[in-house]
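Heads up, one of the protein chains got dropped from this complex, but the rest are sitting where they should.
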Amino acid sequence: MRVAIIGATGYGGAELVRILHQHTAISEYTLYSSSQAEVAISDSYPHLTTISNQKLQSINIEEMSKNSDVVFMATPSGISGELTPSFLENGVKVIDLSGDFRFNDPDVYETWYKKASAPREVLEKAVYGLTELNREQIKNARLIANPGCYPTATVLGLFPLLKNVAVDLDTIIIDAKSGVSGAGRKANIGTSYCEINENFRIYKVNEHQHIPEIEQTLKLANSNLGPIKFNTHLVPMTRGIMATIYCKPLCKISEKTLRELYQHQYDNDRFVRVRKMGEYPATKEVYGSNYCDIGITFDERTGWITIVSVIDNLIKGAAGQAVQNLNVMLGIDEGTGLYGPPVFP
Amino acid sequence: MRVAIIGATGYGGAELVRILHQHTAISEYTLYSSSQAEVAISDSYPHLTTISNQKLQSINIEEMSKNSDVVFMATPSGISGELTPSFLENGVKVIDLSGDFRFNDPDVYETWYKKASAPREVLEKAVYGLTELNREQIKNARLIANPGCYPTATVLGLFPLLKNVAVDLDTIIIDAKSGVSGAGRKANIGTSYCEINENFRIYKVNEHQHIPEIEQTLKLANSNLGPIKFNTHLVPMTRGIMATIYCKPLCKISEKTLRELYQHQYDNDRFVRVRKMGEYPATKEVYGSNYCDIGITFDERTGWITIVSVIDNLIKGAAGQAVQNLNVMLGIDEGTGLYGPPVFP
Amino acid sequence: MRVAIIGATGYGGAELVRILHQHTAISEYTLYSSSQAEVAISDSYPHLTTISNQKLQSINIEEMSKNSDVVFMATPSGISGELTPSFLENGVKVIDLSGDFRFNDPDVYETWYKKASAPREVLEKAVYGLTELNREQIKNARLIANPGCYPTATVLGLFPLLKNVAVDLDTIIIDAKSGVSGAGRKANIGTSYCEINENFRIYKVNEHQHIPEIEQTLKLANSNLGPIKFNTHLVPMTRGIMATIYCKPLCKISEKTLRELYQHQYDNDRFVRVRKMGEYPATKEVYGSNYCDIGITFDERTGWITIVSVIDNLIKGAAGQAVQNLNVMLGIDEGTGLYGPPVFP
Partner (left out) sequence: MRVAIIGATGYGGAELVRILHQHTAISEYTLYSSSQAEVAISDSYPHLTTISNQKLQSINIEEMSKNSDVVFMATPSGISGELTPSFLENGVKVIDLSGDFRFNDPDVYETWYKKASAPREVLEKAVYGLTELNREQIKNARLIANPGCYPTATVLGLFPLLKNVAVDLDTIIIDAKSGVSGAGRKANIGTSYCEINENFRIYKVNEHQHIPEIEQTLKLANSNLGPIKFNTHLVPMTRGIMATIYCKPLCKISEKTLRELYQHQYDNDRFVRVRKMGEYPATKEVYGSNYCDIGITFDERTGWITIVSVIDNLIKGAAGQAVQNLNVMLGIDEGTGLYGPPVFP
């Protein structure tokens, strides 16, 4: 397997390097960057000193197509939509970490991302890479649309409920919180230390681009689902997402039943850990790992279900899930390179 | 005015000292502590070096009653319920920062706090000290039940809506987040640095003791209100609370109308700042101050209202509001000692 | 007194606004900005909502000279050197928070700041505004060169020793640590949250521009002083500086003698707090205040003195000391507007 990473100087790209370094089936990967070609990756990321001494290479589709079997696109939205079709034509598989191929409908992308969409005929080739949901299709995919970080946490948390329990669809609220690394490695006053530290803020109210991705995916669980309320907050921490999910079941349901339902759903998914009764996951408990941990409860007093779903946004929410999908495509152990336990404390 | 503070070694007590130090109408205050009597307050809190050289005194109700006009109870729940009746009998006014006098019904206290309640006849004398709601009653009160931190943020954020707009009461969700100082100055593994830093967690799911306080107070806005869903999360920061509040109006309502309603409600309340259209407050923007900042929006796409309400939990959520109430009781400018702008960054 | 602030959108400028808002002798101040003219200060800093509704004005020296008695220059280095001479000619006093007027010798500025210096004849008019050292000269100054943050902590910590105790000048080491706000409000990858959080780094090794300022000032205590070793580190926090200072006395000296010497030196300086035996200040203990706290010890085992000096870099290290100097110039109580105790926790 010859692997290429485009956008290696972003946080998602650096995390791919870290994971592939521990991947027993990938011995070679090459790093590409449009902005920092000729720079050593260890100059951009000194923590990689002696781990990778590669120089970043500039992007040349034809050249890369000859030397790569799979390309990871760890790029901002808008780039992959342009580059990917040529790679596919050249017979190179693509795992896209951006939002460019996540939607069936190009209009949805253009409405929420405010950019031109990739062509519909290429969108149709993409498989949505939420591994636990689409494992079979991923096996034979040539183009993976790797899910967004919030949709990963949210859909893994909510899908089993919507599929199996009659809930009042009008009551679904997703109150999501994220660390700052989701914003990428950028010079920006809003994500500078002094503006984030000892501060908690809400952002992109009513308009986060992950909303339509969540809706599209959850409709596979219940096609009656309408628009959902999803808000995002910025937590003064680097990594981690928590989605606190609320909804009302149409009938009373016991916590025990709920947990069994979730455990059954994720019985064969080693990276989803349904936590025991009365235990709710904290983000640090999946830090540095590919796990998604889920806690669930039913409040007898109010009739509300609360689901708590946490991931490391850079791993299960980006690079880790991308490698998990690569493993599925290769037909090898899905967890290869991803077995490191969470780093705590 | 001779002022006494019981529980001066907690964070709420230390914040009272900081505020009273800047209070032009209070020249003297005396500090009491059951656990650290004879210790200098500046040994417990070196930041107060040269600001207060007082030694903490042990609690003696008769002695204190002779020397005090008002007593602040900055104590854990359960203490004030025992001490306060004697102070009142001795003609001393009490401002209680704990939860001991916040409920009309002693059973509610005993159910949620799992402790014996203060006697019903003393509860009846207490005025709930959410200044903006109860200013007139506070003027003549002899016992103030200073509100909890979460209820302050939540009620100020939700009251005007419930009072003025027809909402689906079954859809109200309050997803609250707090810094760690709300847990007090205690030795506790759960609030130790390594367990909190770079971590975000949910806690006391379905069972936070502030739930009944919020319900009791919001019922004054709409008596049909039933049990509400209220969840609390711990943010890796010291100070600050955000309540993200969701509910559905029964009819469509414009954001402009909502804002005007809130502005009207808080027109004469200098410590409530209704933020302009499209602007949502972050917790750091009230850090170190007595402000409660509120943002509000209506999402046309989903039909949900989102209200964002933030306070500094130690100030508007505790010591600041206590002094604000003292000022109202004294008939002086409500903001005396509280005019320091937020400390940013 | 009519006061103008140039550079009000930086952190130092915002802190001036916060302090002047609490200043009983200044009822009016006007805000200027070259980059954000016409923007409301509360749009740039929402924490100032309702506190100041001023629009930032563009800089016009003639206009400003008519309407101002004193101008604070809260600008990056290089700006004040250009603007200040005209203000002085127009009879306006200037308090410069940048490094432009701190050196007697223009060559030193040009070597370390790598910029053209202000003219020597204007430099000669400047009084170095370390209040505790130069109070008498400040009274009649027309141009104050407000000290840098590191020099303030370092010089207050080391001056009494160098002046009064025979030390081996070749052994002086200053190992300094700072929060991130010293870098200003700028979009910069190096000071973005994810690069700073849970990280501790050294920076500008051997070349920090505050080195010559420290040397020039300490030579007033002991003219034999040669080049000193001064290194700076970035702490994952917003505010605060600690200088850990090491040197060897030529003779043994008791800790008690050292403390008495420091207490005597700062007897009349309310903003310097010499901490008691065995107590060393932490940065949070001066957070949000104008204090400089100093701890000092002599290690019998090794013969080294350690001095620990802490300030809030934005207050005693910038805006607070600037107002302290203004107060001295006005002949009013030096602490006016600066009496707020540290904000802890």
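First chain written, first letter: the chains are A, B and C, and each begins at residue 1.
The definition used in the following text is that a residue touches a chain if its C-beta (ideal position, glycine included) is under 8 Å from a C-beta of that chain, and two chains touch if they have at least 3 such contacts.
Fair warning: this is a prediction, and the values are worked out from it, not measured in the lab.
Engineer: Out of C:L20, C:V94, C:A183 or C:I228, which residue would touch the omitted chain in the full complex?
Structural biologist: Touches the omitted chain: C:I228.
Engineer: Touching the left-out chain: which of B:A153, B:M237 or B:A282?
Structural biologist: Of the listed residues, the one touching the omitted chain is B:M237.
Engineer: Can you say which of C:V3, C:L16, C:M242 or C:L261 touches the chain missing from this structure?
Structural biologist: C:M242
Engineer: Touching the absent chain in the whole complex: find that residue among A:P160, A:G288, A:G303 or A:G317.
Structural biologist: Of the candidates A:P160, A:G288, A:G303 or A:G317, A:G288 is in touch with the missing chain.
Engineer: On chain A, where is the contact patch with the chain that was removed from view?
Structural biologist: Counting only chain A, the missing chain is touched by 11, 14, 17-18, 21-22, 45-51, 181, 185, 197-198, 238-239, 270, 273, 275, 279, 281-282, 284-289, 293, 339-345.
Engineer: Residue by residue, what part of chain C touches the chain that was omitted?
Structural biologist: Counting over the whole complex, chain C touches the hidden chain at residues 170-171, 173, 175, 177, 179, 194-195, 197-203, 205-206, 226-229, 231, 233, 235-240, 242, 244, 246, 248, 280, 282-284, 287, 295, 297, 299, 301-302, 304, 306, 308, 310, 345.
Engineer: Residue by residue, what part of chain B touches the chain that was omitted?
Structural biologist: Residues of chain B in contact with the hidden chain: 11, 180-181, 185-189, 191-198, 236-238.
The rule is short, and it goes like this: only the chains that are shown with their structure count from here on.
Engineer: How many angstrom lie between the CA centroids of chain B and chain C, rounded to a whole number?
Structural biologist: The separation of the two C-alpha centroids amounts to 36 Å.
Engineer: Which integer distance in Å separates the CA centroid of chain A from that of chain C?
Structural biologist: Taking the average C-alpha coordinate of chain A and of chain C, the gap between them is 45 Å.
Engineer: Just curious, how far off is chain B from chain A if you go by their C-alpha centres, in Å?
Structural biologist: Chain centres of chain A and chain B, defined by C-alpha means, are spaced 39 Å apart.
Engineer: Which chain C residues reach two or more other chains?
Structural biologist: In chain C, 11, 181, 185, 197-198, 238 touch at least two other chains.
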